[in-house]
Every structure is written in structure tokens, then in C-alpha cells.
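Heads up, one of the protein chains got dropped from this complex, but the rest are sitting where they should.
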Amino acid sequence: MASIAFLGRGGQGIVFAATITAETLFNLGYYVAQLQSYGAEVRGGSVLAHIVYDNKTIENPFIEQYDLAIVLHEAGLKRWIKHLEKSKTIIVDKDLVKTRMDNMVTAPIIENVAREKLSGSENIVAVGIAMQLLLGREAIAVAKSILEKRSSPEKNIKALELGTTIALNLGINMA
Amino acid sequence: MSMPIHPSRRYLREETLPTAFCPGCYNGIVMNALFQAFKEMGVEDLRDYVFVSGIGCSSWIPSPYIKADSIHTLHGRAIPVATGVKLSRPELNVVVIAGDGDLASIGGNHLLHAARRNMDLVVVMINNLVYGMTRGQLAPTTPRGMKTITTPYGNPENPFDVARLLGYTEANYVARWCVCNYIQLKNSFKEVFTRIKRGFRFIEVYAPCITYVVRREKKSPGEKLKELMRRCIPLKKYYSLLDNERGDKIPIGVYKAEDKPGFLENYRAYIRKAMEG
Partner (left out) sequence: MARRMLLSGNEAIVYGALDAGCRFYAGYPITPSSEIMHLMAKEMPRVGGVFIQAEDELAAINMVIGASWGGLKSMTATSGPGLSLMQEGIGYAVMTETPLVIVDVMRTGPATGQATKPAQGDLMQARWGRHGDQYLVVLAAQDPQEAYDLVIEAFNIAEELRTPVILLIDEFIGHGREVVVVGKDVVIKNRRLPPPSGEWMPFDSEDPRQASPMPLLGKGYYVLVTGSTHNEYGYRDVHSFETHYRLVKRIKEKIIGNLDKMPKPIVLGKPDDAETAIVCFGSVCRSAREAFYKLRERGFRMVFVRLRTLWPLDYDHLSRILDNVEAVIVPELSLGQLIHDVREAVDTSTRVIGVNKVGGGLPIYPSEIIKVVKEACRK
């Protein structure tokens, strides 16, 4: 069993990132459970969405740590600190998140998003990072085919590929 | 020699008679007008009709007295139940008979929304001016100044003019008659079952409670009818009068009579769209 969490600010499309990730994993044949803490948070507060996947039925999606968490929001990090402290790897945006912890790796997500004129697509960049780190190219191809059927496919696929590049440059191997 | 059988009896559950209505209650006139309409329409029996009623004296007309399928619902909920019946069985004539308290107070929201939808129902609101079944409390139709058990010093509130209110909605047919307008009432019933057979059709019957209105005025049912005949005036004339000229007059007549498609026809078109898409 493995798990991925996306943590961000309302409006960043965190739930959408989790949805695309869950569908990718589902299409790869995994059992998947996707949960999110959303609602009023969608209007400015922090949003956490996580996915648990496995080769067999998911016994319990209410997990207390993640294999991989991608964090794009300082306040959200504080709210879920207990989970994050116990998590294996946390990737944080080097500009958006100030806190540093031993299990953290910083990534230039927003910087690259701005340079590539992909603002608003940092959520899909995060999907690219997660899929590349955990499952590699095959997952990226499946995620692409899912994004093709959604709105703004060109921008999102560029963002996904940007995520792949960022992941490869991090120099960590999780798969 | 056998006794001739009253023509209304085929529409009644005879085993439930006599009715529990107070002596002189005007519900009888409404029932008679309805049955006369059915008879003139050539309706043999009421198996294609479903009557839905709420809580109150007038709601007892269909349940149990009318020999037809009838659903006696919770207080105020006749219209939503009737809506469910109509949408599930469009081929049936669904008729709501209930009082002013049931339809315009506790069920007021449903009345407005069914009219807005132009839901394919016939709704007969017997307006007895009070809550007759529970000792004559204030109703949303009680005239200003009238004494009831909950307005012992005279009603300080304004009443609803329900028919006029619904006249401004999408309802196909809205009319108000008084129990003294027997012929017009009967014709109105025929109208909503034969000529305008779709959409929301609303008939208000002005029928003061015999026990908590008429008897308190120390009048007999007959004397009250005579008084009502004097007070009823055509609605056009009534609304052209200034407020202070209206006095105790009661506006009667047809507020609107249209034959637009009702909810069901619009919904059928909607379903076709869903199935094509």
C-alpha cells in the first residue's frame, strides 16, 4: 500500500490534482481511495487531499502518514504537521513554504510555473512530480490520456511534463 | 316500489355515510357541485381519479367519503403527495381537496411552487375562514377584525387573497366562487376536467365555517347564504373599487384561464432531450 497527499491553498486545484492522480492509478489497475478535506476551505483556507493505492482492496484510507506529500501552502503544513512529521518524503515548494524539516525536499515549482507561463497549473505540476517519483513514465502517459479528455488539455499536459522534469532533477528515487 | 337512487351515490362510499360534517356545513354544497359536474361529464365511476387531501374538515370530503383512490396526507402536504402521484401516474386525474389553513398556511410554500411549475393538478381550496376542525383558530384567510379563539379581540392581521395571489403565477386556471354560486362552481369543475385538462388549476370556494363563523354570527346556514349572495360581486368590479368602497364584498369569478402545457409536457420534452443526448 502506498499513499500520496497534496496540500495547498483553496483555489489551487488540490482536489482536481487528487482526482487526476486517483484516476491515473485506477487506470493502471490499482485499488484506489481518494479522500479530501474540502468545503469552505475551497475559498481560501488549506485543502488536503490524499490517495491510498494498493494491489488489493483498501482496508483503511484513514492513514496517519504519507509516503509522499507535496505541499504548496505554509498554513496547510502547520495544520497537518502531525501527519507530515511521520511521512516518508515531503516535497515543498521552495518559495511558498518556509518551514524546513528533515524529511523535506525543496522544489522550484512556482518559479518554473511562472517561467513557463503555466500559472494556475501548479496542481498538475504536482501530479507530474508524484507520478514520476512513484510510478515513472507509464503513469505519466496514463495521466496524459486522462488530461486530454478534460478542459485546457494543452496547458495541463505541459504542466504534467514540467512536473516530470522537476521530479527528475530532484535526484530522489522512490519507485 | 323501489326508492329512486340519488345520482351522487355512485361517487360516494355509502358505508361511510352520513358524513361527520356539522349540520348545515357548506362542504355538502361543494360535494354536490363536484358530483353534478362528474354526472354531466358522463363519468361512470372515479377509478381514473386520485383525490389527495390534507388535514382539516374539507380534507375529509375525499377521505373517506368519495369512492375513489384517496390519500389523506399530513397537514399541509397534500400538494407534494399529489405531485408525486401525478408524476408517477400521468394518466390519472389527481385532485387535491383541502382547506385554506392546510393549503395557504402550513402548506403555503407547496401551493406557490406547484403553481409556479404549472403542475398538472386540480386543487380545490375550501376557504372556511378559520381552522374549523380544531375549534376555529385564526387562519391565513380570516378577515381583519374577526374574532376567533386565538384573536379574541378581533384579528389584527391581514388575510391572504389566495386566488388573486395565484392569479399572478404560472397557473393555468384560477377561479374563486362562493358556495352560493352553485352553478358557476359546478361549471368551473367541468371546465378543469374537460376544457383545460393540463397545468395547475385552482378553484377557491368561499364557504364560511358553519360552526365557528356562521353560528357565532347567530345566523342560520340559509340566512348566511342569502347574505353571501348579496356580498358576491364580479372580481373585475371588485378590484376596480377603492379599498374603502369594497366593504364586505367578495370578489368572484375566473382570475385566469389558459391552456399552456403543464409541467408534465415540459418534462416529457426534457426527457426526450436527455435520451437523445
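Here the chain labels run A and B in written order, and each chain numbers its own residues starting at 1.
Note that in this section contacts are C-beta pairs under 8 Å (C-beta built on N, C-alpha and C of every residue); 3 or more make two chains touch, one makes a residue touch a chain.
No experiment lies behind these values; they were computed from the predicted model shown.
Engineer: Which of the chains on display does the removed chain touch in the whole complex?
Structural biologist: Contacts of the omitted chain with visible chains: A, B.
Engineer: Could you tell me which of B:74, B:149 or B:183 touches the chain that is not displayed?
Structural biologist: Candidates B:74, B:149 or B:183; residue touching the omitted chain: B:74.
Engineer: Going by the touch rule given at the top, which residues of subunit B touch the chain that is not shown?
Structural biologist: Missing-chain contacts on subunit B: residues 13, 16, 45, 47-48, 50, 52, 63-64, 67-74, 76-77, 79-89, 91-92, 109-110, 112-113, 267, 270-271, 273-275.
Engineer: For subunit A, which residues touch the unseen chain?
Structural biologist: Within subunit A, the residues touching the omitted chain are 19, 22-23, 26, 31-40, 57-62, 64.
The rule is short, and it goes like this: only the chains that are shown with their structure count from here on.
Engineer: Quick one: report the Å distance separating subunit A from subunit B, using the average Cα coordinate of each chain.
Structural biologist: 62
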